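In what follows, a structure is listed as C-alpha cells, so that the remarks can point back to it.
Apart from one protein chain that is not included, each protein chain of the complex appears where it belongs.
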Amino acid sequence: MGKFGKEFAKGLILSNPVFILALGLCPTLAVSTSIGNALGMTLAVVIVLLGSNIIISAIRNIVPNMMRIPIFIVIIATLVTVVDLIFQANFPDLHQSLGIFLPLVVVNCIILGRAEAFASKNPIVYSIADALGITVGFMLALLMISFLRQILGTGSLSLSVFGIDINFFTLPILREHPMVIFILPPGAFLLIGLLLGLFRRMGVMKSE
Amino acid sequence: MKADTLKRIFPVILITVVVFACVALLNWTDSITRGKIEYQKEQQVQSMLAEMFPNMSQYTFEDDIYTIYSNGDRVGYAFIAAGKGYGGDIDILVGLEDEATIKGITIIPPITETPGLGSRIAESSFTDMFRGLNIADVALSRDGGQIDAITGSTISSRAVVDAVRTEAMEKVKLLKDSEEGG
Partner (left out) sequence: MNELIAIFIGMALINNFILVRYLGLCPFFGVSKKVGNAVSMGIAVTFVMSIASLATWLIHHYILLPFDIEYMYIIIYILVIASLVQIIELFIKRTNLALYNAFGIYLPLITTNCAVLGVTFINMVENYSLLGSIVSALGAGLGFTLVLFIMSNIRERLELADSPKSMKGLPIAFLIAVLLGLAFFGFGGMI
C-alpha cells in the first residue's frame, strides 16, 4: 500500500474535509439537496483539486515564497473557469442547479488549503493521492448528507445528472408529506450538526 | 546577465508566464464552448415555446418577437419580458394568442426569488391564471385585474404582472404598427 495509499486514505476519514477539517462547508450544504447535484459538484471539485495539486506540486520548487498565493489563486481560478464553461456547454441543467457555487469553488477552502498545506511541499505522486483521497472523503460526506436530505425532504431518491435519469425508490408516506424543512437551510444545519456530533461520539474524531 | 538581476526578475517572468498560460487556456476553452453555450440557450427557449404552443412546427425571431407557426399558419407570438423582482431580474416568456389575448407565461430559470414564497411564481397555480387573459386584465386582483397575488410575495407577483402587461402592450403596438406600415 505504501505512502500513496496512506495519503489517499487520510482524506477519507482522519482528515475528512467536511467532518473533521470543516472546510468547504458552504458548497456542501448548498448542493446537498439532491444526489445529482452532489455528484456534479464532486466532479467539478475533483477536476480542479487534481489539476491544481498536480500543477502546484510540479512548480513548487521554482515559485518564490512571496508569489505563492497569487499564483495559486490564478491557477485555481483558471481551472474553475474551464470547468464552469465546460459544464455550461455540456451539462446546462447541472450548471443551473449548482448556480454560483460552481464558480465559488475557487475560494473553496479545500482546494486552496490542500495546495498550501500539501501540494506545495510534496512530490506530484503524493499530491495526486492527497487530491483523490480528499475528493473521495468530500464525496462520501456529500452523498451522506444529500441522501438524507433528498429522502426526508422529497420522499424519493432519484438521480438525474449527466444524462442519467433514474428514480431509485419512493417512500409512500414521505412522498405525500415530505419533510420539506430538510431541503431548506435549517434542515441542512440540523443534519450536519447531528452528523458532526455523531462522528465525534463514535470517537472517530477528537473533540475540540 | 548578472545572477543577481536574474534572481530579481525571475518572479516577474514566472508570473507573466503563468498568467499567459492561464489566459491562453481560458481563451481556448471559451472558443470551444461558446458555440455550444449559445446553442443550449436557444434549445431552452425552443423547448419552452414548444410547451406553450403544442402544435408549433416552427418559429421565427425578428425585432425581439417570436412568431409561431403551425404548418404554415401563424398561431401566435411570444417575447421575453423582464420584471424587477425581489432577488433581481425575473425573465418571463410571454405567449400571445393574438393581439389582445395572452396564451400563457413561463418563468425562465433560474428563479431567484425567495424559495418557497416568491419562487412560487413559477408554479402553474400562478402562471395558469394568465392563460387566455385579455392583456388589459393583466393586473393583480387588488389593483382591479384578474391575477391573485401569491400570499406573502406581493413584490414578486406584481413584478411579473407589471412586466407582462407593459411588455405585451408595447409588443402589440409594434405588431400593429408593422402591419399598418405594410
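For reference, chains read A and B in written order, and residue numbers begin at 1 within each chain.
Everything that follows uses one rule, which is that a residue touches a chain if its C-beta (ideal position, glycine included) is under 8 Å from a C-beta of that chain, and two chains touch if they have at least 3 such contacts.
From a predicted model like this one, the values you see are computed outputs, not experimental measurements.
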Any idea which chains on screen the missing one touches? A, B
Of A:L12, A:L29, A:V63 or A:I183, the residue touching the omitted chain is A:L29
Full-complex contact with the absent chain, from A:A9, A:M67, A:L104 or A:L159: A:L104
Out of B:K41, B:K84, B:R142 or B:K173, which is the one that touches the chain we can't see? B:K84
If the hidden chain were put back, which of A:I54, A:I73 or A:M179 would touch it? A:I73
Per the touch rule stated above, subunit A touches the missing chain via residues 22-23, 25-27, 29-30, 69-70, 73-74, 77-78, 80-81, 84-85, 100, 103-104, 106-109, 112, 184-190, 192-194, 196-198, 200-201, 207-208
Could you list which residues of subunit B touch the chain missing from the display? 22-23, 26, 29-30, 84, 86-89, 110, 112, 114-117, 151-155
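To be clear about the criterion, only the chains that are shown with their structure count from here on.
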Return the distance between the CA-based centres of subunit A and subunit B, expressed in whole Å. 31
Quick check on the complex: what are the subunit A residues that touch subunit B? 62-64, 66-67, 70-71, 74-75, 77-78, 81-82, 85-86, 88-90, 92, 96, 99, 180, 184
Name, in rising order, each residue of subunit B that touches subunit A in their complex. 10-11, 14-15, 18-19, 22, 25-26, 29-30, 33, 36-37, 40, 44, 109-110, 115-116
